[in-house]
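Please read through the structure below; I'll follow up with questions.
Heads up, one of the protein chains got dropped from this complex, but the rest are sitting where they should.
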Amino acid sequence: MTTTFIPDTLVKPARPWRRTHRSTLAMLGFMVLAGLSSTGIVAVTGLAGPLGWYVAFVFSLAVLGFLGSFFRDRVVAVDLFATVLICTAFMTVLIPWVSIFYSVIKRGAPAFYKGYLTTDMLVTSSGEALNLGGLSHAIVGTLLMLTIASLICIPLGIIAAIYIVEIKGRFAGVVRFLTQAMSGVPSIVAGLFIYSTLVILVFHSFSGIAGACALAILMLPTVTRTAEEVLKLVPDHLRAASYALGASQTQTTFKVVLPSVRSGLITASVLGLARVAGETAPLLLTSGYFIKLTTNVRNGAIGSLPTYIFSTLGAGTTESVTRAWGGACVLLALILILFIGARSLGGRNKGR
Amino acid sequence: MPTQLVSDASPETSPDDPVGRVIATEYGPSDKVFRGVITSGAMMSLVVLALIGAFLLFRGLEIFRDFGFGFITNVVWDPGDGIDKATASFGIGAMLVGSVVTAVIALLIATPFAMGTALFLEFYCPSWLRIFLTSVLDLVAAIPSVIYGVWGYAVFMKYGTSWGRALNEHLGWLPLFHVPSQNFERSPLIAGMVLALMIVPITTSVARAVYSQAPRDQIDAVYALGGSRWSGIRHIVLPFGRSGLIGGAMLGLGRALGETVAVYLVLNLVFRINFEILASVGGNVASLIANKFAEAGEYELKALMAAGLVLFLVTLLVNFAATAIVGRTRGTES
Partner (left out) sequence: MITMLTDNTSTVETTHQQASPASEVAETSAMETRGIHAWFGKNHVLRNVSLQFPTNSVTGLIGPSGCGKSTFLRLLNRMHEFIPTAAMAGEVFLDGQDIYRPGAAAAELRLRVGMVFQKPNPFPSMTIQQNVLAGPTLSKTKVADKKDLVEDCLTRAGLWKEVKDRLDAYGSSLSGGQQQRLCIARALAVRPDVLLMDEPCSALDPGSTLRIEETIHELSESMTIVIVTHNMQQAARVSDYCAFFLSEDGPGHLVEAGLTSMIFSNPSDQRTADYVQGRFG
């Protein structure tokens, strides 16, 4: 048969299945055609602005792809059509989120001036000029309530996770299931519960502690579930080694297991915080809203970022709406900081 | 040196049914304390959940006694003169319908996008981009509802309004798209669209987790038979991930049912049953509570508690069902 000799020193890796110039041009031509037809559609139906054009474009792509499937090889055409649809769906969904981030920054920026973060609204009404007043009371209130909520919630969450993973008690399944159920409690119901217990029976007024408790209820499932996942990752042979050395369960848990997941537990806690930092409804019912900077968490209403946003938006004037955006900006920044903190403290990415 | 390895004291014969001895760890005192503390701490979540239900029931019981099942079906919310109970009439019927309508709209819009996003991330996205986008998705899931509400009110409203108007112009013959007046602002459709945006990340995460477990060897078999990437997805991944997608959608539904602030800021609260989703009329139970709470007298407050209880039970049910459905797919794989 044949003998073949090819010197392999000059061979370079290649990917001949990748898109060639010709097929890229074909795709571009396809998109241009869709663009032309969408311009036509917009002219006929009067859809509004760039967004309307985008919708028409997607529609044209879909129709053209569908028609194309009758000409070319069916399987390949359907595959192309599906690819276009899925990629478009993804990009469509990104647009509003990008818009949110963009709006928050663009519309909130005018509210910032030198004293914005350090003044409260005690002497300023939200309709006044933007270089007066600020949201110091909101920031302080939020931070205080988040701290109290953490103090309640993080130990409880870690304890629940230890119960499920380390002790594996009789009720472990029940606790797990109910924690999951708790994550679905509507935030306003948590607020209602705390209102009917702490606010009415204990404090007889709005209070920061009540607000913190409502937040803790909402935070607990997240912390528990993340802590549980982190504890599950500890390999069993680590525990086995500790027991084999004669350590008790207490010693094993505190000296072997927990230290090895310390960063994961920190991530769990910070993620839980990020989730509740922006909750408004429960705070409306428990800590109310107060325009003065205060550290009294025991009785009396206290300001917070979400309720600040809510109340300034409700005032309705241009200036107050800008203040609302400014508050949104600070809130989003807080959540971003918490997120980045969680990731960097936690180390490796938990992305699936 | 001993030559015998089996001692004389060993039993000659063993009964056919040997009785097992109990082997269990006896925990030392420090461990007993530790286990006790941990166990009671863990029970807190059970306790809290039970307490929530109990308190709401306790406070709202009077309302159920006075109005019975009518509390759920009645559409009027009238605190009366605040003093005489007989003048009051409470019913969450309109708001319950509103909750369901907005949540269903959100579900119908969000689910296809969530499925598309999950498929994109899992099968179409280049790997270097995937990690970044997953983090972005996690971040977006953390955007607070009040910000969605502000954005929905101040930025999105005009787009939603013009789309509503266009829908009414071209498809207005459908009863769903009738409107009593030309005001398309603050409609259930707009609220539903904002809610859809909020629940896409949840559904996407769940769907993605399930799709990533689809059996690769079968997808390979599809390719080897001349199928394309979409063939593999359509015939293997989607049937495999169906329960995951449904479960994820239901989790999103649960969230949408209980959403307060975003709906409150975007929707125009009117207390009547309304299926005309383009009209500026709607509400949901959560925003009812938020709206009426501040000026509620004693009796009205109890009615709000009762409303909260109903909402709590509904969302609990939806979430239980969702977890069970998702658990079914995960269970068969582990």
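Order of writing sets the labels: A and B. Residues in every chain begin at 1.
The rule is simple: contacts are C-beta pairs under 8 Å (C-beta built on N, C-alpha and C of every residue); 3 or more make two chains touch, one makes a residue touch a chain.
What you see is a predicted model, and the numbers here were worked out from it, not measured in a lab.
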Selected residue (touches chain absent from view) among B:Val22, B:Leu225 or B:Ala294: B:Leu225
Option from B:Lys32, B:His235 or B:Arg272 whose C-beta touches the chain left out: B:His235
Those residues of chain A which, in the complete complex, touch the missing chain: 1-8, 11-17, 20, 22, 73-76
Touch list for chain B against the chain that is not drawn: 126-127, 215, 217-218, 220-228, 231, 235-236, 239
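Convention: only the chains that are shown with their structure count from here on.
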Inter-centroid spacing, chain B versus chain A (mean Cα positions, whole Å): 15
Of chain A, residues touching chain B in the complex: 45-48, 51, 75-76, 78-79, 82-83, 85-87, 89-90, 92-93, 96-97, 99-100, 103-104, 107, 155-156, 159-160, 162-164, 166-167, 169, 171, 174-175, 177-190, 192-193, 196-197, 217, 220-221, 224, 248-250, 253, 274-275, 277-281, 284-285, 306, 309-310, 313, 321, 324-325, 328, 331-332, 335-336, 339, 343, 349, 351-352
Chain A partner contacts - residues on chain B that touch it in the complex: 27-28, 30-31, 33-35, 37-39, 41-46, 48-49, 51-52, 55-56, 59, 112-113, 116-117, 119-121, 124, 130-131, 134-135, 138-140, 142-151, 153-156, 159, 162, 166, 170, 197, 200, 208-209, 212, 226-231, 233-234, 251, 254-255, 257-261, 265, 286, 289-290, 293, 304-305, 308, 311-312, 315-316, 318-320, 323
